[in-house]
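One protein chain omitted, others in place.
For clarity, chains are labelled A and B in written order, and residue numbers in each chain start from 1.
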Amino acid sequence: MKFDKPAGTNPIDRMAVVGRPTPRIDGPLKVSGKAPYAYEQQDVPGKPAYGYILGSAVAKGTISAIDTTRAERAPGVLSVVTHRNAGKLGKGRMNTAHLLAGPKVEHYHQAVAVVVAETFEQARAAASLINVDYARESGAFDLAAARAGAKDATGSDAPTSVGDFAGAFASAGVQLDQTYTTPDQSHAMMEPHATIAAWEGDSLTIWTSNQMINWGVKELAATLQMPPEKVRLISPYIGGGFGGKLFLRTDAVMAALSARAVKRPVKVALQRPLIPNNTTHRPATIQRIRIGCGSDGRITAIGHESWSGDLEGGGPEAATQQTKLLYAGANRMTALRLAVLDLPEGNAMRAPGEAPGLMALEVAMDEMAEKLGMDPVAFRVVNDTQVDPEDPSRPFSQRNLVRCLEEGARRFGWNRRKAPGQGREGRWLVGMGVAAAFRNNINGKSGARVRLDRAGGVTVETDMTDIGTGTYTIIAQTAAEMLGVPLAKVTVKLGDSAFPVSAGSGGQWGANSSTSGVYAACVKLRDMVVGKLGFGPGDAQFEGGQVRVGNRVADIADAAKGGELVAEDTMEYGDLAKTFQQSTFGAHFVEAAVDRYTGETRIRRMLAVCAAGRILNPISARSQVIGAMTMGVGGALMEELAVDKRFGFFVNHDLAGYEVPVHMDIPHQDVVFLDEADDKVSPMKAKGVGELGLCGVGAAVANAVYNATGIRVREYPLTLDKYLDRLGEVA
Amino acid sequence: MTEGYGAISRRDVLKTGAAGAAIAGSIGPGQAALAQPDPAAPPRAAVGLKVNGQAVRLDLDTRTTLLDALREHVKLTGTKKGCDHGQCGACTVIVNGRRINSCLTLAVMHEGDEVTTIEGLGTPESLHPMQAAFVEHDGYQCGYCTPGQICSAVAVLEEIRAGIPSHVTADVSKPAPMTTVEMRERMSGNICRCGAYSNIAEAMADVAGVKA
């Protein structure tokens, strides 16, 4: 099915199931420990051996010698796989560095070897018996130092320019020119990257933890240089990803190589201390923002430049993305500049681009509002636009940013906000902050297969994944709505490359794209049902387990009397995303308290108001947003991969060193969804919220801290050491 | 003053292994370096546990943690390995009525102990009230930290009822009150990267019968 014109009325609009708060259908399994994650799969052919990965001790260089004899002789060891015996390996299109080092080492903790043994304990012990000699080379590990040599990004990341930015900025009555920095961040999902691999002849099955099944199949096949048809990838439950499991990682490759070497299944989980350096991370940025305004508060010039680094062949952190679209202004420019660094591979982490981009832009907007003497909400409202500011012929499909801001301000009690440094409760300095949330909507081609059995049961199969997003439930809701059956009649099977190819989970496209694919398959199944029942043409109603055309009625199950009905289709998209700018919007409000003695910051209240099209399941959508708000607090206050610029690695590479928010950091959170349905995006009329919820949170926290203290910090995270000496005397 | 490692020569040959074979080895006085690995199998020991009410007899490599004993030997995989270093709480189980990180204890040290895992609290068909509250309040997303959160949550309510003080107890000379702030502080050893904290707090308040 192709979606190439705005959706008319369709069965989803009934919203008898879709849009209703629906507890997760996979919930009882998850809360009772019965949902099997990758490392826990029991239906593996044969008893798996255990693999343990050895990571490189240097960031850049060459393995000059590697001695595995002691490890090979250790008790229980079956094999040691290194670049010397792994056979020729390719590289996935989306991997920048290789997933097995040797002889070249491209980054710290890049996999150098995997030890396979009968038990986990034996594999772990033997891994330390491998001796590796490295010829270490110097590298570039410091973004600030590499900034001068950074180059303009190309392709869709190339610089943009509209009007005369330089001239307009120079002549603007009120100017802001500030630089902000965001650090390297780690996804830190709770389930480590893990895989069980099993070969049967030349066919490989892997049970793994991956957000994008089809990418994973192709990339693993490319790496192992085998036909993708021979690879099956199964990933029914995924313990968090946030972009860290978008791509093929070394656990899958090492498990596959090991299983081939020892001729039996092998399971490998990345040890937690390897994860920050071995896998991908969100790259640090240096961002310069210039805004010029008239005294009326209207933006006349807006410029955003961002510098980031990556390994040779990698890409930039697209932190200027939102600045192209968020605010009006006739004269504008953006530029992404990429430096080559020898730190581990940078790549997507939840809301890549916008998350760090808004951490800077929305603080700049706060600073500009203050310069103008305007309320930060009013300043943003004045600069709203209903068209793409770089191409005014393109309207937004739907844009309710102003309502988000105003509704949020009303609910949050924004009018009680005091001047900077004036809010005081005992030892606490108290302040409020706001930031706009913005994230583009992306639709991905997505397929599904829907089965109707004799008992009227419906089974949906798609290689879509549920990474905590609630996919199982919204897909069941979609099928139940389309086929008029109770939710309990729907079984959803996900995360298996034997199923139709979906859009996968990423870029907050998963919910809308995957349910649209299910919609397409259900439309096909509805036609088959009507045909099987022998009902003539007419407007079929599917409701209450029955099918009605005119005055003819039958149980839906009757259509499958003669055998299961199976329909498969894929939703594809036309040019509506070109005609209309499709984006999601929101406003974040935060109240923060800063200890006037120690500078410790505690978040007291949080509110998000989101405009993201139709909300398919308010329960799981809300969870996506509160979870993103939590991650935003982490990004604002504590998360930073500390770079050792001599050795070239992230020093705090475990969950004790890399601090993410804990229960005590997070207060009760409020989320409001505006009642929307965007008919330009899909038949579901939905967009995404999982990344929107993160976009702007960090800036709202930073702005609240500023409002509390009167101290502006432009380097994230806002740890107390950055402003302690400016907090004022304490006796 | 030279700082040793401030500068690294351009092609500095470093010899090392996983545990820094060239720089590890003997640690200090009182700790003998291990001899060449013994080709014989590593030491084993027998241990009897009571897991979710069932007696379990295991013969284990002494290095086996309680977590790995449960997951890899008893095949109870509800208890999760998130970090294996006591930094995340995903492996939380209740031993003799107390919650602990099962990754930081050896199975052989638990002879005769009663271990309750997530599977022992309830089943999909018959959920424990805390499990049911997590479903109702959507106190999870990816589900990986969830068994640990729930085991912890069940134990936390008991700890508050038992009057054990916490970091947020205003007056430690008195029993701690049953509040969500007490719950949040005590749950802080269970990291949820999906960020379900606000909902977990509501689930716990619901079970405890207090206002979130």
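One rule holds in what follows: a residue touches a chain if its C-beta (ideal position, glycine included) is under 8 Å from a C-beta of that chain, and two chains touch if they have at least 3 such contacts.
Here is the rule we use: contacts and distances are computed from a predicted model.
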The complex's invisible chain, by UniProt name, from "Xanthine dehydrogenase YagS FAD-binding subunit", "Pyridoxal 5'-phosphate synthase subunit PdxT", "Dipeptide transporter membrane component of ABC superfamily" or "Fe-S cluster assembly protein SufB": "Xanthine dehydrogenase YagS FAD-binding subunit"
Omitted-chain contact residue, chosen from B:I100, B:L127, B:I150 or B:A201: B:I100
Footprint left on chain B by the chain that the document does not show: 1, 3-6, 16, 18-20, 23-25, 27-34, 37-38, 42-43, 45, 61-63, 65, 84-86, 89, 92, 98-101, 103-106, 108-109, 152, 155-156, 159, 162-167, 169, 172-173, 185-186, 188-191
Chain A residues touching the omitted chain (full complex): 57-58, 75, 121, 124-125, 128, 273, 427, 595, 597-600, 602, 637-638, 642-644, 646-647, 651-654, 656-657, 659, 661-665, 717, 719-721, 724-725, 727, 730-731
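Simple rule for what comes next: only the chains that are shown with their structure count from here on.
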For chain A paired with chain B, centre-to-centre distance based on mean C-alpha positions, whole Å: 27
List of chain A residues in touch with chain B within their complex: 23-24, 26-37, 39-40, 42, 54-55, 57-58, 61, 64, 70, 73-76, 119-122, 125, 127-138, 187-192, 237-242, 269, 271-273, 467-470, 619-620, 622-624, 626-631, 646-647, 654-656, 660-669
Chain B to chain A touching residues, read off their complex: 5-8, 10-22, 24, 36-42, 61, 63-64, 68, 71-72, 75-85, 87-88, 90, 117-119, 121-125, 127, 131-132, 134-136, 138, 140-147, 150, 168, 183-185, 187-201, 212
